[in-house]
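Of the protein chains in this complex, all but one are displayed in their positions.
Going in written order, the chains are labelled A, B and C, and every chain counts its residues from 1.
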């Protein structure tokens, strides 16, 4: 089977996320980067493509140009899947146009800027019958997958408590100065949608809670923090969670936890044990059992599930990181495109992105109504 | 100056907590254990006293006997302070009687079984003008004291986020079996008051949040978990906190976090840095600053505050533990009795116990009213 | 059974080690501190005894005075065991005199200043048939005891590699300045014997290697470091070890590992698994097995040996420390005196101290001869 022809929108010279997607796509020899629109300025786009030694004919002025010209190519040459790495507000129109023109889509998170858009996208995808992935990067870590497998297999029994945390500190140096915060696009609702902290990182935590447990969150109660009255965007918040079957949980997110880098943790406790994972030390999974020694599981060992093992390229003791995690997601997408999907959860679905958008809106609603319970269901 | 004459109520042969208080009282050569009532059965009390080589004349049948006979001794021989280690419901009447008869009191937590009792006790103490300590043991750790000192000195600037967690798993093996939970006194409101999880460990977390920050919590919103409809006692809960000056926080407590032992953590983030501490590794204090290496402070070093250093008996690298923490609290009480108090916060006050009782009642009220905000102020 | 009457030599007002022994002796209500010689200046000794509320009649001018006057007391009142906490060079004459006069002895390490003295002491003890403990404090930690139990029970199979490390940094600020190092008694052979680093901490590592494995070291090859030619005392060294049955090991000790506090670690690998322990985090024992999750054992759990469990006073999650470790050793000694010994290894024996002295001399000999193999056997 040949490599999958990959296009990219965005992710040019100065993009941080571009390198993550390019390296990830190359990890398992499943993709060939063919072309795309790397920058709104065409010349910059061409320059970048040259650096990557791409065929300049496959570098387009904009998405219209892309769609038109690629469409004229024979199917055997045409780009098959497109990664959308543009600013958030462009995710929706671009993904929609791609779906409508027969492309599979890999979309950075957040999926869209509103829940409404996300629902439209869902309908479009269903009509197009295309593969659509939303890159919740952290779900690709082998020990996150192992956690999902173990919970599914009943290792910790019936779940009775879910606790997710996502703490960063990077907004702190910006938030206390009026000018600085005015200059921060993340704090501008025009550019970032209605939420900063919940939108950017709270959704990761929300997705992870559902991903590892296999449960759906049904109802939430949120208390957000804006710190200054003239700041329109939440930068910290706690959300009480109710899953199906009355299971309770709590989600904490912050961008003013000064000094924290990317402290994303997940803890799930069942009636037979507990599991804990931390993003900053992603190669350790902690299994707690009553009156048993604490167990620390690591990637690559035979005791891990096949799903986890698929995501480890070297023997135990050779730490892999976030590029490898994204690489595993790209592998999952490639397998889906090649109709070789082996594992449920091998990549995050459009539905995960949709639920994330719903979560953002319901969270802000709960807070604005005075910290009351709000149902996720429309 | 001679040793302080100490009496004990409870804490006999089978008591776990008795050894903690006895060892703690002996640590700095400040106390002499003289007598008390170690067991409701007088003979058992005498046997235990014999083992401790105490004078049997100072072992009393009950508190009435204690008060009467000690009262007949000259002041220079009379017991000066009494540790109340009896079951929770006896704390209030015993502490009250002791105060009314001129004794200083060291009381295990919870202070009483109701907020009302606690308020009465407060009045009684004010009238008696006695020293009264409530043994929130964890506040005696050197690195907790260092955390308090650093926050007070502005090391992390203005506080903007407080996060406390107290997770245990020990109720899990009891809660899923109707008979077992009926046989657990902690789950019996008659014996334990209106709350299990919040009452037993949530109060520790509440106290710690106020202790290290020097702030008061003004308002709370609680979501408790009972797991079974016929279980009358909370065994898990999350409480949203509002401190003075609109500072927000969150408190999480659980006794069904299966496999957790005594996972009590405190995180405080200010606009200049963050501080984190974990009870299970009590000799490490983590200081986070933007764009600076993470710093790990340890006991006994010259960079610590005098208050912290008072609580370390050996040079750095010689780990001390929970007995030493309680020893530091006993030292603080001894200094208070000897009118030699050097540090604010050297031992937890009756007011801390009072606020704890208030917290329990307001938390349950918030939950029962449907997870609404409740003010701490009466 | 009454409490054991304890005497102390040394350990007065300014002693760091005095408080460790006093608190340790009080932990299990097994000892009553009766008297001794706390300071060479009698008045200071009396003042200190007053603070401890001891009977001044049991405070003696010197050891001759102690032996003479205690000897006149009826046996039921006489001190039964004496802790020798005086400067190193006094350990030998004092311990000898105590043995010759019928006392059990608890001696701080190093046992003596020469191997020759240690051998004489051994003969004296055998004649006296007395209990004699050498306080290698670290062997009292519950997880060290658990490690010993597990190795004994074959948990890691046949041992094939032993690795002990004891790194400190405190000599670094003294060693580079000629005046400072001249003023440091540890660096004066007159006061400290022929070795500094190996004598002070290398012996701990040596003892621990034999203690947990139950093996004897037969042969050594040492490379010591003196850093300056005019410095007569080693401050760092590596020792290759050969145990019985050709098992190999390595011991590393340093007092110039700048910034290290008391970083004492033990690793033992057998053909069925490995065990690791670190003094600065003494409540964790790591069990490694091929293709199994790492296991972390903690004190107080039912999966621990009875020997380990005897040394834990509170439930899991309540960290105990070095005072508790020494307390366990005092408990072992009390049980021996009361002829109630339950566990092999409950306290370190004179023979451990003797082997330690032998190790020091053989290590220095190996180094001085040009880093050659030297047999431990005389």
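Note that contacts are C-beta pairs under 8 Å (C-beta built on N, C-alpha and C of every residue); 3 or more make two chains touch, one makes a residue touch a chain.
Values in this document were obtained by computation on a predicted structure and should not be read as measured data.
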| item | value |
| --- | --- |
| Contact residue for the chain not shown (choose from A:195, A:263, A:295 or A:363) | A:263 |
| Chain not shown: contacting residue from C:53, C:68 or C:258 | C:258 |
| Identified contact with the non-displayed chain, of C:50, C:127, C:180 or C:248 | C:248 |
| Residue among C:35, C:140 or C:273 that touches the chain left out of view | C:273 |
| Contact footprint on chain A, counting only the chain that is left out | 2-3, 16, 19-20, 22-23, 26-27, 29, 32, 51-53, 168, 260-263, 279-283, 298, 313-324, 327 |
| Chain C residues that touch the omitted chain in the full complex | 156, 160-161, 163, 169, 172-173, 176, 221, 223, 225, 227, 236, 238, 240, 248, 250, 252, 254, 256-260, 267, 269-274, 287-290, 292, 294, 371, 373 |
| Sites on chain B contacted by the missing partner chain, in the whole complex | 287, 291-298, 301-303 |
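Convention: only the chains that are shown with their structure count from here on.
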| item | value |
| --- | --- |
| Chain separated most widely from chain B, comparing mean CA positions | A |
| Approximate Å spacing (C-alpha centroids) for the pair chain B, chain C | 35 |
| Chain A and chain B, separation of their C-alpha mean positions in angstrom | 43 |
| Distance between the centres, which are taken as Cα means, of chain C and chain A, whole angstrom | 55 |
| Multi-chain contact residues (two or more partners), chain C | 298 |
